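As you look at this complex, bear in mind that one protein chain is not there, while each of the others sits in place.
Showing subunit A:
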Amino acid sequence: MAETATPTDERVKEMSRLRLALMRPELGGMVGAVAVFTFFLLFAFDSGMFASQGIMNWTVVSAQFMIIAVGACLLMIAGEFDLSVGSMIGFAGMMIAVFGVVLAWPMWIAILITFAICVAIGALNGYIVIRTGLPSFIVTLAFLFILRGFTIYIPQTIERKTIIGGIREAAEGDWLAPIFGGKILTGFFQWLGDIGVLETFSRGSREGQPVVDGIPMLIVWALILVAFGHILLTRTRFGNWIYASGGDAEAARNSGVPVNRVKIAMFMFTAFCATVFALCQVMEFGSAGADRGLLKEFEAIIAVVIGGALLTGGYGSVIGAALGALIFGVVQQGLFFAGVESSLFRVFLGVILLGAVILNTYIRRMITGER
């Protein structure tokens, strides 16, 4: 009777490799990504979506989502929300404009101070949540309004307008700014253009240059942040703390996890990601506007949820969030390419997003057997 060896402890239960693979939170994201690409390859292949420029377009948009999704993902796994991400993007961009253009400080100082201010606001968000015990939903909703208000008030008061330009000129020659606004591999892309692999501009001052002339730092940042978040979450003790804090904060505290510190650190990281987003944006476009980043907090959350994370915390993956961001970016831009009527576009977007999340949840329930 002893030979049948029914495992007495479920933690050491043997599971098949397939089942293990299916249990990964990013599975839904992978299935979704494959489905979305198949869909657009079928319906929008000859629309320019898969030409160099088209690929760059949806890659950049997806990378934007990825940057804020990584922060939102880790925070959500730690059991909290940040609804102030969108306002933080507008605020951070405006700070750069105020310090770098209006006050004409060197751009690298403006960038570092902006990082300091924004990460400090993130810490304040976290501190208030921890100290008051209020849901982060409410606290960060308050900051959504507070930061947006300042983003409109400050330039209005100083400059009597709500868009401040001239950032590109102010950043010229700076050593830190290209890390956000620059492009890499430009020589390689020029070469691709020269040998005819990439299309080149047919007229104007950029004649002969390839239509896609390099990888924007925005994409590099997205990849770095995804890699950083993934390693942090899966390979470090701190990563385990994040899961534990979101899963059951009380149990985590009892086993010695510094839950408060973990959560505040994640609020700061979310703010950091939002600031990176803002910096890449103002460096590329050269102006900061009071309306930048509207609704981006929801886009970050949507990407994370498509990527398989639970809204209740304790479960999720950064790779999944990155895939969610990719799906969201590809769907959003792809629907344009597929020629969907613009007022119906958001209907499709909503349906596809809902479908992705339902599929995801269904797969997870089926595999893990949870109810």
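Operating definition for what follows: contacts are C-beta pairs under 8 Å (C-beta built on N, C-alpha and C of every residue); 3 or more make two chains touch, one makes a residue touch a chain; residues count from 1.
Quick note on the criterion: contacts and distances are computed from a predicted model.
Enquirer: When one chain of this assembly is omitted, its UniProt record names it as which of these: "Aspartyl/glutamyl-tRNA(Asn/Gln) amidotransferase subunit B", "Cytochrome C", "NADH-quinone oxidoreductase subunit M" or "Substrate-binding domain-containing protein"?
Expert: Of the names offered in "Aspartyl/glutamyl-tRNA(Asn/Gln) amidotransferase subunit B", "Cytochrome C", "NADH-quinone oxidoreductase subunit M" or "Substrate-binding domain-containing protein", the one UniProt assigns to the missing chain is "Substrate-binding domain-containing protein".
Enquirer: Identify the residue among A:V102, A:I117 or A:I163 that touches the chain left out of the display.
Expert: Reading the full complex, the residue touching the unseen chain is A:I163.
Enquirer: Which residue, A:S84, A:T114 or A:Q281, contacts the hidden chain when the whole complex is considered?
Expert: A:Q281
Enquirer: Which residue among A:F37, A:F50, A:F150 or A:F348 touches the omitted chain?
Expert: Within the whole complex, the residue contacting the unshown chain is A:F50.
Enquirer: List the residues of subunit A that touch the chain left out of this view.
Expert: 45-54, 56-58, 60-61, 156, 160-161, 163, 165-168, 192, 196-199, 201-207, 211, 281, 285-287, 289, 291-295, 333, 336-337, 339, 342, 346
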